[in-house]
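Heads up, one of the protein chains got dropped from this complex, but the rest are sitting where they should.
Coming up: chain A.
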């Protein structure tokens, strides 16, 4: 399946390169410095609640809606079976809405009575929202999570992921103005450095026809090595940071298996959760859990762009034939060596560096992209050429010009500050100030977050303009079903009672029952297909009538 063949993904996107339906899922670290023992689930609910208040201020009537859990299938394994509920870890049961009432809220803060102005009619806190940009904002275990809308290319992935950071920031600001309860900070990182890790996931749509074994073989050497371009850097070695030092990845030390369904325990390099959130016999939604959360736009861009290209290689049957000996150990050995000289063993006996592995993938990806025509600078798909160039530049700089690489590669940018402190103040790696630099790197507040301090000094490169990120907070991508979802939420919020990745549910006066509009094709519901519908209707009833092809006047109940 090469040479200009159409992608199976709805027939819309050029195959062979970096374009693909994809999205990000970021769990933020959450902390109230004035109330260190505060219940994390409770604080996370306050974040969601605060953002609901922000959107209500922004658009009268609100621009958020509830999540529809109907199609959540967290126990479906891509290898072809379903885990029994009774055998699942409680944290895997993500298909049931969490319940948190005012009493639990009060208890969490050790108070008996508490005024909750954001409380809804049923007395429970909003734990789950769909946003006008098509994203989902919700409480996942003990963290607020932003799941970006589906996008089709890595630059858009950067924009809508960074929009999530602005959503979090807006909630932080709102909570800071609350005089009753302590302020809450959010951190875009992946560990508390005390043995706990939380995820930053990616999802990629693939044709279900690709055998899962091919995905495991093709991706594992890539995932073991891609951290050198998209690791976020971490002070401390080992899950509990018991050994002093600095490593490339936030997540590497928390991985213990090669393949598996779990995401919270025995974390696997390749995750097999199989919730397509789309037509199940056509698509698989590959759930990637090994990445670090990225603030660096270039690291984030390369994380999505190169992974999308490697998936194209796997679909074409052209992934490099490489097998890494003991991948979990190799992943950690690479993370622990900031000189990038560590050689890991391949099953064929070769010993290669992470840079070598990345170049092998780059070479194969460049060839496929050339053969399919998608990387042509003029007639290509408009994305793959830039990803290949940026990938090669970054690998070259990592090898020979690390000062240049530090303006784009997140772990090196963070390391440049840490080394500055070590040299100026003679700090050892176990000094608390270095731990604070690591933590505060990821603070979402631009006046506090050290990444943002570097960005404001133009020491970090941008992939997308600030204005585009700001727009992505409220606007959905135009070229996926997220457009339909987001516009329904922002245009008809009082009549939309629920939404999920593959549905929008209306409760329109005059209709006797709820109207569930399925959106199972990720490349439909685009602006091109539905933009006219939204511009023609201000009211949900006539909108729905035209969409569903019934008479303009809704039937009486």
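Criterion: a contact is a pair of C-beta atoms (placed from the backbone, for glycine too) under 8 Å apart; a residue touches a chain by one contact, two chains touch by 3 or more; residues count from 1.
Simple rule for what comes next: contacts and distances are computed from a predicted model.
> From the names "Prokaryotic ubiquitin-like protein Pup", "Branched-chain amino acid transport system ATP-binding protein", "1,2-phenylacetyl-CoA epoxidase subunit A" or "ABC transporter permease", which one matches the UniProt record for the unseen chain?
Its UniProt record gives the name "Prokaryotic ubiquitin-like protein Pup".
> Touch as defined at the start, partner being the missing chain; which of A:55, A:133, A:225 or A:440 qualifies?
Considering the complete complex, A:440 is the one touching the chain left out.
> Using the document's definition of touch, tell me which of A:217, A:345 or A:402 contacts the absent chain.
Checking each option in A:217, A:345 or A:402, the one touching the absent chain turns out to be A:402.
> Give the residue, chosen from A:250, A:312, A:338 or A:493, that touches the chain omitted from the document.
A:338
> With the missing chain put back, which residues of chain A would touch it? List them for me.
Interface residues of chain A facing the absent chain: 27, 29-31, 33-34, 36, 40-41, 91, 140-143, 187, 191-194, 196-199, 201, 263-264, 289, 338-339, 401-403, 415-417, 419-428, 432-433, 435-437, 439-440, 447-448, 450, 453-454, 457, 459.
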